[in-house]
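Every protein chain but one is kept in place in this view of the complex.
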Amino acid sequence: MSDGFKVLYYVNQFFGQIGGEDKAGMKPEFHSEKIGPALGFEQLLKGEGKVVGTIICGDNYFNENKEESLDYILNLVKNEAPDIFVAGPAFNAGRYGVACAEISRAVAEELNIPVVTGMYIENPGLDTCKQVAYVVSTSDNAGGMRKALPAMVNITYKLGKGMEIGSPEEEGYIARGMRKTIIVEKRGSLRAVEMLIKRLKGEEFETEMPMPVFNVVQPASAIKDLSKATIALCTSGGIVPAGNPDRIQSASAQKWGKYDVSKRDALNAPDFYTTHGGYDPVYANEIPDRVAPLDILKELQKEGYIGKVHEFFYTTTGTGTSVSNAVKFGTEIGKELKEAGVDGVILTST
Amino acid sequence: MKLEIGRIYIKDIQLGNETSVKNGVLTVDKTSLIAKLKEDDRIKDVKIDIAKPGDKVRIIPVKDVIEPRVKISGGNNGFPGVTAKPAQCGEGRTHVLYGAAIVTVGDIVGFQEGVIDMWGEGAKWTPFSQTYNLTVDINVVDGIDPHTHEETVRLAGLRAAEFVGQAGKDITPDEVLTYEMGSIFEESNKYPNLPKVLYAEMMITQGLLHDTYIYGVNAQTILPALLHANEELDNAVISGNCVAACDKITTYQHQNNSTILDLYAQHGKEINFMGCIMVPEHTTLAGKMRASDYTRKLVKMLGADAVVVSEEGYGNPDSALLIICKKCEKEGVKTVLITDECAGRDGMSQPLADTAAEAVAVVSGGNVSHVVTLPPADKVIGNAEAIAVLAGGWEGALLEDGSLQCELNAVIGSTSEIGYHNVTCRLY
Amino acid sequence: MVKEIERYGIPIVHMATITTISESVGANRIVPTVAIPHPVGNPSLKPEDEKTLRKAMVKRAVDALATEIIEPTHFE
Partner (left out) sequence: MIITNNPLVAEKYENVLWTDGSVEKTLIIVRDFIHQGYELVSHPLAASLRMLFSPYRSIIINNKKEKLNFEHAQIIEDSIIKYKKHMDLRKTDEKTRDDYKKIDLLLLEAALSEEKGKWY
C-alpha cells in the first residue's frame, strides 16, 4: 500500500477552527484537507496512514438535528470509505461528546468501520459508544490533547495494520465492557492463592470478576407542602397504552416511554396493559392501576392532598434490564422531570 | 500424615506385549488390559488406543481422565473404597506415571460432549493435550440401564489406571515430593502467627452423570466432610460426572488438585493450610442451605481466617458458591472464589445474575461461551458422531473446510474452577 | 433508575415488593408492596377493601416524599 490506510476525521466547529459558541449551529461540512487535531494526527501516523478529510459539524446543530446530521455524515463516510474513522477527542465537552458518541456508534454499527475517539471518563457520550468504539481516556479539558492524540494514533495504527489491540491499561482506552478470554502464565489456583495472601496481608488485590457497583445517593430533601406539589408517576412494571405504541420490550428493555395522562382518571383496562415479561400479567391486565396507581393519585389531587399529578406518566420494564440501561433511563427521565418542575416521584416496581 | 509422591517421568507411550516403563517410555500390554477389563461381564467390547501431544488426534466424548499410579507402601493400591478395600489414603508412598493419563471414552447418553484435541488450536485449551494418553473406549452389553452403564465405564477407567500404574512399581522415581502435615494443633503451634486457611471444594453431587465419590461414598448423601490435604492427592476422590466438560473436576484433577498443591506450597511460609472441606452441591435449595451452613460451621470451628472456595459446574452451583461466600464473609472469614463465567460468544454480555457484594476476590477460569475453531483431525478416537453434539443447538458451526466451531464449554478442563488451567477473562 | 432521578434533587419513593433489591439499587424512601404481580393491589380482597388498601399505600408513599430522612428508610 503506497499511502497506507485511510483515516476520516470528525471534529466540531471549535476544533474545526470555524469558531466558538456562535458557530455551534453550523451544518455538517466535509473538507478534503486536514483541520485541527487531524493535522497533528496525520503527522503522528508517520506516513503509515493518511487522513483523507475532515468532517466538521456544529455541536448545537448536531444535537438539535440528530437524525438529519447522522444521515448526512454516514453518507459522507460511506463515500470516502475510510479504513478507520476518528472523532474528537471531546474531553469533557457534553454536546461534542454526545455528537462524537452518536456518530461513532453509527459508523461502527451501520458501516462496520472501526472507530477511535477520545473522552473524559465522565463524558455523557461515553456509554453510547464505548462498546463499539475505542475511546481513549483523556483529561477533562483540551489541555490533554498532547497526551490523547498519540494514544488515539497508536490504536488507529494498530487497527490499520490489522494488529491486535492490547488491554485497556496497555493502550489507554476505556474498557469496552468486553470479557476477553485469554491464556495467562499462571494457572487459576496459583492466582487464587496469591490473591488470598494479598488479601490476608491487607495489601491491594484485584478481583478478576468485578461485581457491578451500586453507589449511593444522598436522600433528596422532603417536599415541604404536599398540597402544592407536583407528583410524577413512574413504573418499571411495563404498563403501556393498548398496542404498546413505542414497543417497549417485555424484558431487557432498551427504552422507556412517556404518556400524557393529564386527561385520565386512571390507567384502566383495556386502554392500558402490561408488556412486562417478568410476572404473571393477569392481575395487572385486569386493573393496570394495581401496578401504577394513577387512579389513587388523581383522587388525592381532587381531594387537594397533593397539588397535581404530573401530566406525563413514565414507564419501562425492569426485568433483565442491564445496569447501564437502567442508569441511562434514570438520567434521561430525571432530566425531564427536573425541567418540568416535578417535586416528587413515585416509582413502582413489580 | 506423610505422603511421598514418586514421579516417574513419562516421555512416550506405546502399545506392546508387556506393561512397563523403560527410559521414560510407557508400554502397555493391550491384550492383557482388555482381558483384565473384560472380567467385568457387563463390558462387551474394549478399544484401546494412544494419543500423544502433537498428534492430529481428537478424542471425543471423554468421560473421565485418570492418572495411572501404584501404591508402594501404606494404604491400599488403587482407589480405596472403590477398586480396593477401604484404607487410609494420604499416607506412605505412591508412584505416579507422571505425564501419562488414562482417558475413558464412550457414550452413556447421546448428548455427552467433552473433547480433547492433541494438536493445534484445540490443544491450547485443554491440559490433557499435554499428557501421553491411553484411551479406553468401553462398549457395554445391550439392555443395561444408564446407572449401571455409567458405573461400568467409571470402574473400567479406574481399573485401567490401576493396571497401567503397576508399571511403576519397581522403578526408581525421577523425583520424590513429600507432603507432610501434623495435626491441626501441631501445625498451629508450629506457625502461631500464620493465618489459618481452609479449602472448600464444591463437587457436583446431583444424580446420574452428576456425581462425585469420596472413598466410594456417593457425596450426594454426605454432610460437608473434612479431609486432610493429603487424602485427595492420594486417590480418595473420584469423578462420576459426565457433563460440564469445561469445568468439571476429572479424577486426574482430584488426584492433582492444583488448589491443594498451591496452598500446600505456601504452608508454613505465608499460611497455615489446615485441610479441605468437601462440599456437596445439591440440587435442592434445602440441601444448598444445609451444605453452606455446615461449611460455615466447620470453618468457624477450626478457627480459619480465610477460605478458598472452588466451584464445579455452571447454573445451580453458582447460587451455592455465593451463598457460601456470603455466609463466610459475614463471619469475618475472608474468601477467595474460583469460578468461570458466561459472557456470551462475543464476551459483551454482562454476567448480571448471581452477583453478591461480598464476592470481592474472585478468580475467573474464563468464558464458557468463548468460541474456538477446531480444524479437522486426521483421526478421531471415540465417536465421530459426537462431534455433531459439540455443535448442538448452534447452526453453522461446521465450517466448509471441515473445521468445527465450538464453545470452550465442550473442551475438557478448559475453564477449570479449581484453577487447573491457565485460561481467564479480562475486561477489554 | 431510582438513584439517577434522586440525583437531580427530586425526592423519589420506591414502591417495591422485593425491598432487598430496592435497597441494593440505592432507593432511600421505600414502601413495601403487596406482591410482585400486583404491587399496589390485592385481587383476593373485595373490591372496596382493595381500594382502601391501595389508597392507604399510595398515601403512605406520598407522605414518605414529605418526610425528611437521612438514610434508607422503609415506610410500612
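Note that the chains are named A, B and C in the order they appear, and that numbering of residues resets to 1 at the start of each chain.
Here is the rule we go by: contacts are C-beta pairs under 8 Å (C-beta built on N, C-alpha and C of every residue); 3 or more make two chains touch, one makes a residue touch a chain.
Here the structure is a predicted model, which means the values were calculated and not measured.
Q: Checking the contacts here: which visible chains does the omitted one touch?
A: Even though it is not drawn, that chain still touches A, B, C.
Q: Check each of B:194, B:245 or B:274 against the chain that is not shown and name the one that touches it.
A: Counting the whole complex, the residue in contact with the absent chain is B:245.
Q: Which of A:278, A:293 or A:330 touches the chain that is not shown?
A: A:278
Q: Please pick, from A:74, A:145, A:251 or A:269, the residue that touches the omitted chain in the full complex.
A: A:251
Q: With the missing chain put back, which residues of chain A would touch it? List them for me.
A: Here the touching residues of chain A are 251, 278-280, 319-320.
Q: What chain C residues would touch the chain not displayed?
A: Against the missing chain, chain C presents residues 17-21, 35-37.
Q: What is the set of chain B residues that contact the non-displayed chain in the whole complex?
A: 109-111, 113, 146-147, 204, 206-210, 220, 243-248, 281-288, 312-317, 319, 342, 344-345, 349, 352-354, 368-369, 388-389, 392-395, 407, 409
Heads up, the rule we're going with is that only the chains that are shown with their structure count from here on.
Q: On a C-alpha centroid basis, what's the spacing between chain A and chain B, in Å?
A: 44
Q: Between chain B and chain C, what is the separation of their C-alpha centroids in Å?
A: Centre-to-centre distance between chain B and chain C: 49 Å.
Q: Residues of chain C that touch two or more other chains: which are they?
A: Answer for chain C, listing residues that touch two or more other chains: 24.
Q: Mind pulling the residue numbers of chain B that touch at least two other chains?
A: 357
Q: Can you list the chain A residues touching chain B in their complex?
A: 131, 165, 167-168, 175-193, 195-197, 199-200, 205, 207-212, 214, 320, 322-323
Q: Which stretch or stretches of chain B touch chain A in the complex?
A: 124, 195, 197, 258-259, 261-263, 265-266, 270-271, 305-306, 308, 310, 334, 336, 338-339, 341, 343, 346-348, 350-352, 355-357, 359-367, 370, 408, 416-428
Q: In the complex formed with chain C, which residues of chain A make contact?
A: 214-224, 226, 229, 231, 234, 236-237, 278-284, 286-287, 289-293, 296-297, 299-300, 305-306, 316, 326-327, 329-331, 333-335, 337-338, 342-350
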